[in-house]
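One chain of protein is taken out of this complex; the other chains stay put.
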Amino acid sequence: MFDNVWLIPILPLIGFLINGLLGKKIKNETVIGGIAAGAVLGSFVVSCMTILKLLSLPSTERVAEVKIFSWITSGTFNADVAFLIDPLSCIMIMIVSGVGFLIHLYSIGYMHGEEGFYRYFAYLNLFTFSMFLLVLGNNLLLMFVGWEGVGLCSYLLIGYYFHKKSAGDAGKKAFVMNRVGDFGFLLGLFTLFWYMGSTHNIWTIRFTEMAASSHLLPTGGIVTVITLCFFLGATGKSAQIPLYTWLPDAMEGPTPVSALIHAATMVTAGVYMIARMNYLFIRSPETLTVIAVIGACTALFAATIGTAQNDIKRVLAYSTVSQLGYMFLAMGVGAFGAGIFHLMTHAFFKACLFLGSGAVIHSMHGALHHAHSHDDAQDMRNMGGLKSKMPLTFATFLLATIAIAGIPGFSGFFSKDEILWQAFSNPHHGNLNLLLWGMGAVAAGLTAFYMFRLVFMTFFGECRITPKAKDHLHESPMVIVFPLIVLAGLSVVGGYIGIPKVIGEVVGGIPNYFEHYLSPVFKYSEEYMAEHASAHAGVHNVALEWGLMGTSVLIALIGITIAYTLYVANTGIPARFTAAFPALHRAVYNKWYIDELYDFIIVNPCKAFGQFLWKGFDVVIVDGAVNGVANTVMAFSGLFRLMQTGLLSNYAWSMAFGVVVMLSYFILK
Amino acid sequence: MDMISIPAINMTPILPEIFLSSLAMVLLLITVFSPGGSKSLLGNISFIGIAATAVLVGSGWGANISSFNGSVILDNFATFFKMVFLLSAGLSILISDKYMNREGCNHGELYPIILFTTVGMMLMASGTDLMVIFLGLEVMSVSLYVLAGFNRNNLKSNEAGLKYFLLGAFSTGFLLYGMALIYGATGTTRIAKIATIIGQMTLPSANIMLVAGMLLMFTGFAFKVAAAPFHMWTPDVYEGAPTPMTAFMSTGPKAAAFAASLRIFLIALPTLQAEWGQLLWVLAVLTMTVGNITALRQDNIKRMLAYSSIAHAGYCLVGFAAGNGTGTAGILFYMLSYAFMNIGAFAIIILVAKKGEPNGTVMDLAGFGFKHPILALAMTIFMFSLAGVPPTAGFIGKFYLFSGAIQKGYIWLAILGVLNSAASVYYYLRVIVYMYMKEPNEEFEWTVVTAPVALALLIAVAGTLIPGVVPSLLLELAQNAIKLI
Amino acid sequence: METIFFAIVSLVAIVSAILVVTCKNPINSALSLIMTFFCLATYYVMLDAPFMAAVQVMVYAGAIMVLMVFTIMLLNIRVDANKKQSHSVILGSIIGLFTLLNTVIMLVKSRAAAPTGPYSGDMIKTIGHTELIGREMFTNFLLPFEITSILLLVAIVGAVILAKKKI
Amino acid sequence: MSNILSLTTFLPLLGVLLLFFIPKENKAVLRGLTLAVTLVTFIVSLLILTGFKTNAEFQFVENVPWIAAGPFVMRYNIGVDGISLWLVILTTFIMPISVLSTWKAVEEKVKEYMICLLILETSLIGAFISIDMFLFYIYWELMLIPMYFMIGIWGGKNRLYATVKFFIYTMVGSLLMLVAFIYLYMLGTQAGVTDFSVLHFYNLKIDPAIQVWMFLAFALAFAIKVPMFPLHTWLPDAHTEAPTAGSVILAAIMLKMGTYGYVRFAMPLFPEAAHRFAPLLATLAVIGIIYAALVAMVQEDVKKLVAYSSVAHLGFVMLGLFAFNVNGMTGSMLQMLNHGISTGALFLIVGFIYERRHTRLITDFGGLAKQMPIFATMFLIVTLSSIGVPGTNGFAGEFLVLLGGYESELRWWTVVATSGVIFAAVYMLWMFQRVMFGELTNPKNQSLLDLDAREIAIMIPLIVLIFVMGVYPNPFIEKMDPAIKKLVAQIRPASMDVKKIDTTSPAAHGAIQSQSGLQAPAGYQGMSGMPGAEQPAGHSGTNGQMPAGHPGMSQDGQTSEPAINPHESK
Partner (left out) sequence: MANLNSYLIISAILFSIGTVGVLTRKNAIVIFMCIELMLNAVNLTFVALSRHLGNLDGQVFVFFIMTVAAAEAAVGLALMISFYNNKESIDVDDVHLMKW
């Protein structure tokens, strides 16, 4: 049925191998880029065929596993290299291959002339491959392979400009933070495997088997432990509190990388993972609360930081963190479908935003380079008035911004609103719901604010770079612009496949296709909720839903208005504001000093402790003990040696002494 | 007054001794009548003589003949040890000529005296009467005093001789007093009879005279094997004595003392094993520890090997303390392999040294390894064997010694033994470190490896390596030898 | 009577033995030692071993001691250098005392084997000590006797090698 | 074909003989010959691999009399099973690489060097294939000698200290083990054991109180070799001073000797004691993982860092072993191979830059990636493999170890150990970053040449293996699986009925005869009573394979559940 699904990951892998091994010899950028993009395009095509095939099946039968080979078999443990085809993985491969292809395409233009062009595409292909493994893997371990693989590629791509120390640092930070998450992931895996095995003799890490036997799991208790562990993994990968700090730093990588990895795909892996194992998470209300709270906090917290950043990519990075927070909020409130929906729309508009910013930076960089200026090409304070120079870029960027701001009619509106409504109405968190909704709504307002701040600072007003450089600003080539257009289009229309029920009913009975499509994946959760429905009654009030929707739109509009006021109409206010609250601004600008805090409480103590263990413990105590024994023996040697005086009387004395002692012992005993 | 009729005597057991003594006397005559004659010829003759004696001794394997009214016996035990003595003497003779020529004291009397020493040792091994053992010991000792002081123009040699003599005589006093007490307690000096009489005692360990006699007598042997605290003479004497004689002294006489004491303790005093086991336990630990620990800081190789020789006596005492088949067979095997490896090591020292041995320290070996790779390889093998690293004879020997102790239940003794063995690795390795891993201070003069020395080295290397890899034959011989006791 | 005689001899023996140890002049020590040897010879007579007494006088007092005195003369040794050696004397004496104590306790506590041999005092007197010793030596102890020949030979050769002016 | 194991073992020794006849000036011939010998050995060893049948038995068994004297019977008894098979292959595989690795670095005393290498190979292979414990001990000690020379002669500045420390440290442990060996044999003879073959001793039911002591002796010796915290300090010294090939062999193979010792001897011989000490050893292993990682993090010398990383990796191996279940053991065995390959490769990498720059201080480097892209790529792959990134070999082993650990009683230990995956990333990547990334500031580094053909040729097989074992570890697991299952079955039942019989210390001066705890196992007696079982065990390929029921044959006749069942938590 899905026999050729293996092509999806394998094609990028082949691309990686060709470019990685022979790229240096090929040299021709078109060929290299073509191979890489072609590979992903191939995957996209196969993905399309796959999803079509899937859709052709009745919804209850939309699950299939394709085993490639047996991977690790040991004792009780078995993990195959096998792919799981179901609505969730299909939607993911569509996003990965589709957005991925566009970004590959974009990269050909963006990375033009870079040293190590082949390396870049090799990594990118490797990333795509890993991402496919992650979403297609039919068991936790294979997912983990992809999970680590994307982390690795992220590391490689962040550190692409390895001669910059900051790039290397950022890469390492990303990898290590991900590793902290992996620690949780592994523990979750172990605990789940061990618990299911030891209590029910079901030794499995296969998703389908786990799902089928999930009814054996208790509510809370061990499941909370398991899910919290997994959630720790997710926070690492998806840059949630407390492990989010790597993501802004990851902007050291080339911009398309940020678009692909740090916006559209990899960072959403945590969300995917939770959705994939929804039947576990639903069984632990505690975990859900934790997820929801952390998601909401992250959404809000990152949004605050986003308001004060001047680096165009950093704003987007914090925006990503914030949006990921939304997705986790969705997960936390049990709105798995909504979360995935937001994942998808976010992939569209955030990719578009990043690519658009990339186009801006690219253009700025070229201009500054021509003008021999050393100004930062990414600093928004150097930009301004670009809309005339780069109209297409501006247009697409604006569309995506509107989408992310949650203006009705655009994709972001549908997904975000669904999440907010669920946050308010879900049956899991009781009184917390209002708070969650409030935080989400405020974050939405902040999002609208900082996104429009970005747009205004970048595209509106006076151009703030040197006039000489200004002349060199120009619209990007088609290979760059084309993906922007496609993504902008998707940002606009992407939301219509998942129109919320209330709106759908009004508009004319349009069903929520997306929810319907995904429902088999969440079957077990729904069954569980159905069983426990009496205990947890959610809120169902159409009027309220409309009201909340209006509120959030209003908040977004307020945010936009403020942004307009501050950055277009009355540009002096921000400076005055900063002057009025310097501490607050400094704190926000410096990202609440979280990095420094981490350095202070974790990194530096670790290093100091390492130093102590080495110089203090290893050398002094352990080796000291070893050498101490040796030295003691040597000292005795010196002592014994001195007893050998060379004097005959002493020797005789020793003999006589020996005799006397021996005799005394045996005679007097 | 009737004539004393000398009883009919089976001379077979002492044929080798007679042969060797006769040879020694012939050699003496040769030296007396041709004082300027070739000394190496004498050496060669005595080596051949020793080889012939070895054949003679070897042909007696399996026999069990007692003679001279029970004062001497030919058994496998004696045969095995005699082989060790002959080996020790033979190898020492091979390496003597070069050394004695260099030191200018190549007197022809050397070889007869070595042969007489060997006769003394052989008598110790085969004697079954305290008197025979005592006289054998004295023949050996007196000869050794001479040998130690043989380089009479060298003050060190004089000192060595004098020290050895005075302390040796002192220990003889204890030995004799012990024998006297045993005689008093049992009424006889024949080992077999002593055994019988003690066997009839109800509680031999309560017989204080017997126990004291045993202790005092053991003191005498302990002195010869250089067991602590009777070991103090060893480093000085070994350092001062002419090197080939040190090689000889450290192997043959030590084995002889073990032979005699093994025979006495295992045949005559097995009922007192609780006592002497305890005693030897302590002495073994003391000896190993003192020997090894002191050796760690020795720069002079001869002195270092002297301390090492103390330590090896300690290892053998471990087997002795166990007193069972495995341990005692281990002693036999060990003494044999020790003769190979130790004399081999001394042979190398002789080759390295200059006249008067001004360069007798470990440091003087720096760079030796790559100047004379074959000699250094041989030295390396000896050192590893002394350290007890497989696959050398030294390892197998230690294995059996410690096995004996473990079999007996002396686990701690074995543990202390192996710890000592581990410590000893340091100073043996130090030799290797200097040979291979340090740059030479000065150019080596090319030492001429004379044919006898080469032969000695060849035998020593073979004797160290082959039993290390295929020890079965020798071990079986040792087992057989010990069975008859 | 015999006891008194024994006591006197013992006294002389011990005193002269102590003198051996304490005399500064080696010659005096040697002469004291000879005195002790004579006492021992007396004991041997008392113990019905006249042959041993004779040998004692001849070999020890006659041969060995003469050799020693010769050597002392030859090496022209007079008095022990007057070194402070009190500590070694004290230590030595302590060790000696302990040895004595141990031995005496041992001897007091232990009993020698019961007389087994055929040689009673009467028998020795009738047959003659020398003959009996001779018998023993040439029958039971022939081998040790022969070994002494080697021993003496070695001693001669060794002494020559070590001490002869020119070889 | 029947004595292919001996052939593999002694081919290198044959090479030594050949080398003796080649003048030492003829360096190229010396190197070429050595390489040829090691390659031939490798090829021959592949025959073992192809001929190996996937079952739990020892295969290619050769069993001929060797020493028989006194109470001891030692036989030249060798064979491979699934556990030793891969270690043998690993040895023969690493050897040609080591020879190549110091092709240029060792210019002096080439002949001696090559001789050392070849003797080392013989002793390593020999130790892995020995069934006879005495034979094993001989090889175990023998391997110290060439390594001692390699470090001492061709090593760095502080080589003497390092080599003597290495030698004596190891010696102390192994000598204590020797005592236990002998004691064990003495116990065995009481129960009718006829020779030193380790298989006989598996079936002894030894008094747990005595087991404790013997296990301690074995464990100490092996722990030193592994090395486990806190007995590890010889390792950084030895590694830093050793020449590249020495480090490679030391890390890749010799350290495995320690863990192999646990698998083959310490654990199955003394299962009750192993269980009793599992928490202690697991604690040490886990401390080792974290401790070594922290110490590695702050190292200034690349080689020392890699050395400490070895300590951490072997901590994982130890943890897996003491999980006492199939997953953990399999993981450990895989991890042993993986560590051999990745750490070996890391040392090679360090060797490459050391040959170029004669320094290993991290601060002397930086930005090398620009100058040496091939090197950078390979370094990165190896680094990732060392970190245990999925897709590389390091992952499967580590994962199974942790999984096994988690299934066992050592759950909390495993949780802590799992955090080691974070630290591994920290110190390895940090080092990698400081060496390879950043500005190429040091002028001395600006003229560095990238890897040459020889160096690439060395690395390629390793890198291929890194991926092959990472992507498709199953063939490796399959071969060892039956043996591991059998092993687990041997160890596990003991845990079910740990009895405290009496607590007399074996150190008491009582002779062995008086030890009461020893009972001839039912299985053993039953077998010798059977007419068909007259032949001394240890003669054929099926030797030592005690009646299948053995695992369950605890003294009260209770049968245990099938061996493959996971370790139940209690």
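By letter and in written order, the chains are A, B, C and D; residue numbering begins at 1 in each of them.
In this text, contacts are C-beta pairs under 8 Å (C-beta built on N, C-alpha and C of every residue); 3 or more make two chains touch, one makes a residue touch a chain.
Note that this is a predicted model, so its numbers are computed, not measured.
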- Taking the complete complex into account, tell me which visible chains touch the one left out. A, B, C
- Item | Contact residue for the chain not shown (choose from B:47, B:77, B:99 or B:145) | B:145
- Message: Using the touch definition from the top, which of B:46, B:79, B:92 or B:188 touches the missing chain?
- Response: B:188
- Message: Using the document's contact rule, name the residues of chain C that touch the chain not shown here.
- Response: 2-3, 6, 10, 13-14, 17-18, 20-21, 26, 29-30, 33, 36-37, 40, 43-44, 46-49, 51-52, 55-56, 59-60, 63-64, 67-68, 71-72, 74-75, 77, 80-81, 83, 85, 88-89, 91-93, 95-97, 99-100, 103-104, 107-108, 112-113, 115-121, 132-133, 136-137, 140-141, 144-145, 148, 151-152, 154-156, 158-163
- For chain A, residues touching the missing partner are 641-642, 644-649, 652-653, 656
- Note on the structure: Note that chain B touches the chain not displayed via residues 130-131, 134-135, 138, 142, 145-146, 149, 152-156, 158-163, 165-166, 169-170, 172-173, 176-177, 179-181, 183-184, 187-189, 235-236, 239-240, 303
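The working rule: only the chains that are shown with their structure count from here on.
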- Task: Return the distance between the CA-based centres of chain B and chain D, expressed in whole Å.
- Result: 42
- Query: Taking each chain's centre as the mean of its CA atoms, how far is chain B from chain C in angstrom?
  - Reply: 30
- For chain C, residues contacting two or more additional chains: 102-103, 106, 109
- Note on the structure: Multi-chain contacts in chain D, i.e. residues touching at least two other chains, fall at 168
- Query: Given the complex with chain A, which residues does chain D contribute to the contact?
  - Reply: 165, 168-169, 230, 232-234, 291, 294-299, 325-327, 330-331, 367, 369-370, 373, 380, 384, 389-391, 395-396, 399-400, 402-404, 406-407, 411, 414-415, 418-419, 421-422, 425-426, 429-430, 433, 436-440, 471-474, 477-478, 481, 485, 488, 564-566, 568-569
- What does chain B use to touch chain C in their complex? 1, 4-7, 9, 14, 21, 25, 28, 68-69, 71-72, 107, 109, 112-113, 116, 119-120, 123, 129, 131-132, 135-136, 138-139, 142-143, 145-146, 149-150, 152, 161, 181, 184-187, 197, 207-210, 212
- Task: Under the touch definition given earlier, write down the residues of chain C that touch chain A in their complex.
- Result: 88, 91-92, 95-96, 98-99, 102-103, 105-106, 109
